[in-house]
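My structure is below; once you've seen it, I'll send some questions.
All protein chains but one are shown in place.
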Amino acid sequence: MVIVGGGVVGATAAWSATRQGATVLLVDARDPGRATDAGAGIVSPETELRDTTPNHLLAAAATRFYPVLVDALAADGAGDTGYAPCGKLVVARTDEEAGWIGGYLALLRDPERAAAPADAASLHEITPGDAREQFPPLGDVTAAFVSEAGARVDGQRLERALLDAASACGLTIEHRPVATLDDVPAADAVIVAGGAWSPALVPGLDVRPQRGQIVHLGFDDPTCEQWPVVAPLAHHYLLAFPGRVVVGATREDDVGFAPVLTAAGQRQVLDDALTTAPGLADAPVLEWRVGLRPVATRGYPYLGAVPGHDRLFVATGHGASGLTYGPWSGAVVAELALGTISAGDRAALAPFAP
Amino acid sequence: MVIVGGGVVGATAAWSATRQGATVLLVDARDPGRATDAGAGIVSPETELRDTTPNHLLAAAATRFYPVLVDALAADGAGDTGYAPCGKLVVARTDEEAGWIGGYLALLRDPERAAAPADAASLHEITPGDAREQFPPLGDVTAAFVSEAGARVDGQRLERALLDAASACGLTIEHRPVATLDDVPAADAVIVAGGAWSPALVPGLDVRPQRGQIVHLGFDDPTCEQWPVVAPLAHHYLLAFPGRVVVGATREDDVGFAPVLTAAGQRQVLDDALTTAPGLADAPVLEWRVGLRPVATRGYPYLGAVPGHDRLFVATGHGASGLTYGPWSGAVVAELALGTISAGDRAALAPFAP
Amino acid sequence: MVIVGGGVVGATAAWSATRQGATVLLVDARDPGRATDAGAGIVSPETELRDTTPNHLLAAAATRFYPVLVDALAADGAGDTGYAPCGKLVVARTDEEAGWIGGYLALLRDPERAAAPADAASLHEITPGDAREQFPPLGDVTAAFVSEAGARVDGQRLERALLDAASACGLTIEHRPVATLDDVPAADAVIVAGGAWSPALVPGLDVRPQRGQIVHLGFDDPTCEQWPVVAPLAHHYLLAFPGRVVVGATREDDVGFAPVLTAAGQRQVLDDALTTAPGLADAPVLEWRVGLRPVATRGYPYLGAVPGHDRLFVATGHGASGLTYGPWSGAVVAELALGTISAGDRAALAPFAP
Partner (left out) sequence: MVIVGGGVVGATAAWSATRQGATVLLVDARDPGRATDAGAGIVSPETELRDTTPNHLLAAAATRFYPVLVDALAADGAGDTGYAPCGKLVVARTDEEAGWIGGYLALLRDPERAAAPADAASLHEITPGDAREQFPPLGDVTAAFVSEAGARVDGQRLERALLDAASACGLTIEHRPVATLDDVPAADAVIVAGGAWSPALVPGLDVRPQRGQIVHLGFDDPTCEQWPVVAPLAHHYLLAFPGRVVVGATREDDVGFAPVLTAAGQRQVLDDALTTAPGLADAPVLEWRVGLRPVATRGYPYLGAVPGHDRLFVATGHGASGLTYGPWSGAVVAELALGTISAGDRAALAPFAP
């Protein structure tokens, strides 16, 4: 099997396939701007709402799959993935926004509306004072709720752990550009997991790059690795890792393959950061990242066999939810290619066919 | 019957009682800052969500009652109430807010969640371009939906029409202060509808004044009286009357009985106005208003007989929803005092007992 | 003598002429938007710099004339003019602005550069802390200086006092519109002091209305009548009268004869007020005013005999400096018309000929 793309989708596909005994070559162009490298790392499908797309099937699957994956990687002795079940804190800043907190909770508690319904007891309103206690740099908050099921992950570490575990099972990795499918060796199956760059390999995919700029701020507090993900209703996310708080990201369409940081983008991210959390004003800027999310115009990913091509599969188009949905997508498309997929997963995949 | 307070609640009580043949004296202190005089005039219970209070009973009742009231006043030959079924336009300004539009619609379409469920067909998303066509001064919008059942009313005109119609049925009005209930003549029933000033007359009510500042901007466009109410998800409302656009209002707690306009309050209202609708920049300022909403700390109004007092009734505490809920509340408390209330209305009133 | 226009220029002309025994009719159209009624009231020519116009002659003359005028009015028993030699406080808000304080002081101390050079000792830098002590609502300040010679006046009161004193000397006042000079009776001399409306009466004047919006905020502090005028380097002025702080004003060209308050104008004034003086946030808004300054396109006023007309004089076009320069202009043009002008004043007037 050949896998093109070594981001979180391709890496999980490689991990899944090698664990099942397949011989796998992963070709990774290491394009600057790969979404996995820049993503903030929020894993919180239980706070997503159903929309008119089948994405809720991914949300539900991801909810089940993530802890299994993290445990399996730990059992494999793969390194730290940066995953932590830290909870998620949704905050309102204005009186108008405060009115939304109750409505949002009502939707999430409704199994017909939540994308991945969580235990009702794991969702509860907290006072603004408690919110600031949980995330000390926060400024004024008018209302807040907690979702205990929220988690965060470090995309770069997760990818590293997956590839290490897969390499231990025999994965071969080549780093080189792949302009067309003629650039990869013949194989019993080819999986394209090339993110925003996938349409060059699989014509017909309506996937476009959407730029995200994101900042890592230093915060020297031993408790901060336990802080929840903060989701302001109308501003950028904040989440904490040991020694740092990450804020972002912009959503910039129609900028092409330009994984560059811009004056206006950085300003917006910092404005959002300091509006929500003025306690970060003096925080040192450790790092700026920029990535190109693969956004499917149809609103949900392409997962499955490519019609008209023999043994060609694709897994991309997860937009801003790649770190949440991508691992399951990669793993299951690999099972599809190997023919080891379960009936339930096959049914869940069906609506995402290219 | 004596009614204390001539705002929208007291005026509807007087109208209801006189139409039923009762002899009614309305005593009105005409305190500056009366909420009815300042309220923007939004009547849109169908876009409210249920919360943990019984307010949805008022929303449902108001939905049924408003058209009946307006028709009855027209049949009485009372003057214009400023009521118009103009629809309501909910708009998002950021990408994050855009994500809420679908969720909000889902809640409103769910009869278990909407406070006053409307016909699903009357709620529909529209494009940002259509939103600006419906309300031309709007700036950038990222998503929007329309509720066709939304309406607006002019509080001052509605009160005038109610009192005129009641006067034609024999209502007596006295304008003088009422410091205690000893200041009103003995009567078979006394209804206190004194808004934020009610606790002085009915000890035990936990009702406090909440200040709202609001602006009226001139807009010389013959179509503007048909424009919908605009509800940005995180900023102040805008609504149009012939020749004017009204924007507001602040929600200022803990300022006491100080119905004054302030520098920061005016700035906030104008910032909200011009952020949502930059097309209003050159609009002349016709009028600033300020009112004190009667906010019940328990989160829902006091409606019904006062325990421990013979034949004393109260109707107040509607907070920011006085123009929406107040007419039904006033009318039905009058029926309660007269003993003409229906079984259904009596049941709906029950949770609001003082 | 007939004087058209009863603002500060016309009123001083009337006062000057009647005191000299002339028989004077003042015709005042009382147009809404008269600049005198709205002006903030800063009288601080000693902080003006020379430019390429002859305005410094007015500055110097006004400096000498103002105390004389105020004393004379007091001796006449005319009422309070609101005049107070309260000093002026120039403040910088940013580091960049702080760099200007020293340069500004250097210019003002240079008799070749200052428009109306003051005693060097009356100009001195003070610390930001002292600045806040002098004007308590001030926010952060990076540098400041005081000009002890600064003063403020109440335009409406000054006009009232001038007209009262003139009436006591026999002035006749008529309030009626004056569309053309045919609307005024024949007289030995006609002085047009009609502000922005003057061009209709004296063709050839290139004077246009410039709108200014201004706010009066209540401030209940017994010391505030002694507070200095505050001039931020890059924002609107603030000045205090008993019980109130006045902030403004906008400078809006090309809006025609529209003395209306606007949404954007009010927002700008309040933003400036609260940026400079956040201590005014909760101050009640007592009053909004709007006036149309008569701005001469050539950059300096029209003062003197109108060429080609017999015995027709004009005094207008003072722009934003009307309350500062206007009294001397009015008084001296009256002397010019009466033939009682001194040689020095005649020379000072010469460059301002229409």
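Lettered A, B and C in written order, each chain numbered from 1.
What we mean here is this: contacts are C-beta pairs under 8 Å (C-beta built on N, C-alpha and C of every residue); 3 or more make two chains touch, one makes a residue touch a chain.
Remember, predicted model here, so these are calculated numbers, not experimental data.
S.K.: For the chain omitted from this view, which of the shown chains does it touch?
M.R.: A, C
S.K.: Any idea which of C:Arg30, C:Arg64 or C:Arg113 touches the chain not displayed?
M.R.: Counting the whole complex, the residue in contact with the absent chain is C:Arg113.
S.K.: Can you tell me which of A:Val68, A:Ala264 or A:Ala353 touches the chain that was removed from the display?
M.R.: Per the contact definition at the top, the residue touching the missing chain is A:Ala264.
S.K.: I'm checking contacts with the chain that's been left out. Which of C:Thr94, C:Thr127 or C:Ser342 qualifies?
M.R.: Answering carefully, the residue with contact to the hidden chain is C:Thr94.
S.K.: Would you indicate which residue among C:Pro85, C:Gly102 or C:Pro136 is in contact with the undisplayed chain?
M.R.: C:Gly102
S.K.: Can you list where chain A touches the absent chain?
M.R.: Spelled out for chain A, the touching residues are 215, 217-218, 258, 260-264, 266-267, 270-271, 273-274, 280-285, 288.
S.K.: What residues on chain C make contact with the chain left out of this view?
M.R.: These residues touch the chain not displayed: 49-52, 94-97, 100, 102-104, 106-107, 110, 112-113, 232-236, 251.
What we mean here is this: only the chains that are shown with their structure count from here on.
S.K.: Are the chains arranged, by touching, as a line, ring, star, complete graph, or other?
M.R.: If you draw each chain as a dot and join those that touch, you get an open line.
S.K.: So, what's the distance in Å between the C-alpha centres of chain B and chain A?
M.R.: One centre to the other, that is 45 Å.
S.K.: Could you put a whole-Å number on the gap between the CA centroids of chain A and chain C?
M.R.: Chain centres of chain A and chain C, defined by C-alpha means, are spaced 64 Å apart.
S.K.: Using the touch rule from the top of the page, what residues of chain A touch 2 or more other chains?
M.R.: Touching at least two other chains: none.
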